[in-house]
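For reference, the structure I am asking about is given below.
Of the protein chains in this complex, one is absent; all others appear in place.
Each chain gets a letter, A, B and C, in the order it is written, and its residues are counted from 1.
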C-alpha cells in the first residue's frame, strides 16, 4: 500500500511537506503507520507544476529514504501545486515508468489502492484507453492504465465525471471477473490549476485520506504528517474533494451509491 | 540497433564470448561496427540454461561496459546454452523488463530490429498474445510482445512455424498500418535444448547475422567477435538456422517468399 | 544494522538459504526481528566460491526484496561456500562499492556492526591499509576499510590473528577518539576453503550471531532463518568460530580479555 501527499496553495519548496515534517513522506517510505505493509521502498516520485504548462517529474526505483537527489530537489524546487508518492508494489516490477505520479499533457495523477485482481482485468482496463493516448502507456501498472483511461474518458471537459465513469466501469469489470478483491482507489488528479482527490472503495474499507488547510493552502495526505491529529480532517469515504482558486475546499459524493449498490 | 550473441555447445564460462574476445559483446556495447548507431548503452542482459529447467536471467539498465557484476557472472556462470544482448533503445524506456533476453517458462528469446512503426501496431501485436500468457508481459517493447505472441502461437509444438506465423501476421500489420518502415527481425529463440536463429526483413536490407562452428559448438552473433572474418559465415537473408543435439547446423528458408511478395 | 548469512558445506544452490526459508535473508531485508532498525533496504550482495579461485560478487543498490536478478542467481548459482548480506546503512551512501561482501584476491568479507564514531577514526583506520592494497579501496565504508586492514595485517598467514590485531588496534583508536560509541563487529571472512566468523563487541552488547549444523554443512546467521529456535546455537560473545574441511566446528575466544579490560 502506497503513501502520497498532494499540495495546492502558495508557492513553497517541496521540502516543506516531503522531507521536513516529523512524519514526512520520506519517513513514511521507511515506516508508515496507517498501512498494512509498513515499508514503501519500491520506488517513489515527485510531480510538480512550474513555468512550463506541463508538469515536471522525478521518479526513481530506489527507496526515497536513501536518495540524495530527492533531498536536493525538494530543497530547490518551488511550486504552487505538487504531488509526491512512495510506492509499495503490489506485484508489478519496480521500474521508473511504474512509479507514480504519471503525467500526460498537462495532467498529473497518482494512486494508492488496488483494482480487484489486476491480472483478471488488465486487458479490459487497457482497452478503455483510446488509441490516441495508448502510446503514453510506458509502464504496466493498474494505476497508469486507470489514469490514461480517465484522461481518455474526457478529463479535459469534466475530470470528476471522467473519473467517476472510469471507476464505475472498472468496478463492474472487477465484479464480473469473479474475484472477491475490492476496488480501492485513493487518488489525486490535477491539470495544474485545480486539484482533485478521491477516496473510493467498492466495499466498506476505504484507504485512509486526510486533508489540512494552512491559510489558503491545502495538503492532502494518505496519513497525517505530524502528531497534531486534530488539524487533519478525514475525507469521507466515497467522496471527492476539489481545491480551486478562490473557492472553499468542498467534498462531494463520488460513486456513493455504487458502494451501497454493491452491498 | 542492438547486438547479441547466442551459444550452444560444450559447457563453458560465459566470459569466453561475452567479455574476453577482442571485439566481445561488451566491447560492442561501447562501439559496434556493423551498425548504424554505434553505442549499445541502453541496458543489457544475460540468459542461460543450467540445472533448473527454466533459464536464468540477469538484466540491468546500466551499460554493459561498466557493470562489475557482469564481469563476475560471466566468469562464474557456466552453461551449454546461453544468450547475451546489449541494447540500443528505439524509443521504449530503459528498464529491466525492457531489456533482452526475455523468458517465459523454459523459453528464452532476444531480438535486434524493428517492427515497422511500433506506435502504429502495438495494440494489434499485443492482441496476438493469448490471455493465458498476457500476465507475463512485464515491459512495453515490441520485442517482448513478439516473443509472447510466438510462444502463444504454438512454439511448444513447432517453434519455427510459430515464429513464421507470427512474423507473417506482423508483416501484414505493418503493411496495413501505412508506414514505410520495414520489419527487421534478427532473433534467437531456445527451449533449453535446441537453438533457433532467424534473419528476416520485409525489405532487402536484413540486419547482419553470422555464425561460427568451433568443434561441436556454435556461436551466432550480430557481428564477428574477432577479426578472423573467414571463420564467420553469414546466415542468408530470410533464413533460419537450427542447432540441435547430434545434428549438423542447417539453414532453411524463413518467410523467403514473403520478401519477394513485398517487392 | 545489517543482516547476513554465511555457508560452508556440500554444494547447494544459494536459494536454499537466501530466498527460500520462511525467514530467509530476503525476508529479513524487509523485516528483520533481532535488530533495532527493522528494514535492511540499502543495497545487498552475494559472494560465492566456484571454479575460479577468486570469489564471484553480485552487489546491488536496490533492496533485495524487489530484485528479480537475485531470485534468478540464487536459483542458478551453486556453491560450497557463500556469503549473502542485506544492508542498513549507518550513514555512508548506498553505492555498489559500499555493499557487502567485499572481495580482495581470494578473500571474501562481510560485516554487521559499527566502529565507534566512524567520522572520528576514518583516516586512522584507512592508514592501517598497506599501500599495496589501498588501490582496492573502491568505497568509503568502515567495513571495507577494516577488511583491507585485516588482509594487510597478514590474513594469508593467520587470519584470526590478523583480525584480532586489527580489531584490537581499532578498539584502541575508538577509545582514544573520545566517543562513547562501542565497537560492534559481527563478521565473516573466508579464503575459499575455511570459513571464519567473529562475534565481538568492546562493550557488553554484542550483535546476535547463530550457527546451525546440517549434516556436514554449517550455516552462520545474524538471526535464525526459521522458527526452530532449538537448532540454532548462539556464538558466544567475543568468540570466533572456525569451519574447516574435516574438522568439527569449534569456537575460540576472540579478544575476550579486551572486553574485560574495557569494563
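We adopt the following convention: a contact is a pair of C-beta atoms (placed from the backbone, for glycine too) under 8 Å apart; a residue touches a chain by one contact, two chains touch by 3 or more.
Fair warning: this is a prediction, and the values are worked out from it, not measured in the lab.
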Residue, one of A:31, A:75 or A:233, that touches the chain absent here: A:75
Per the touch definition above, residue among A:56, A:105 or A:234 touching the missing chain: A:56
Hidden partner chain, touching residue among C:93, C:154 or C:234: C:93
Touching residues (missing chain, whole complex) on chain A: 13, 48, 50-52, 56-60, 68-69, 72-73, 75-78, 96
Hidden partner chain, residues of chain B it touches: 30-31, 39, 41-42, 61-63, 65-66, 68, 89, 93-94
Chain C residues that touch the omitted chain in the full complex: 92-93, 95-97, 119, 122-123, 131, 134-135, 137-140
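The rule is simple: only the chains that are shown with their structure count from here on.
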Shared chain contacts [chain A and chain C, defined touch]: B
For chain A paired with chain B, centre-to-centre distance based on mean C-alpha positions, whole Å: 38
Where chain A touches two or more other chains, by residue: 93
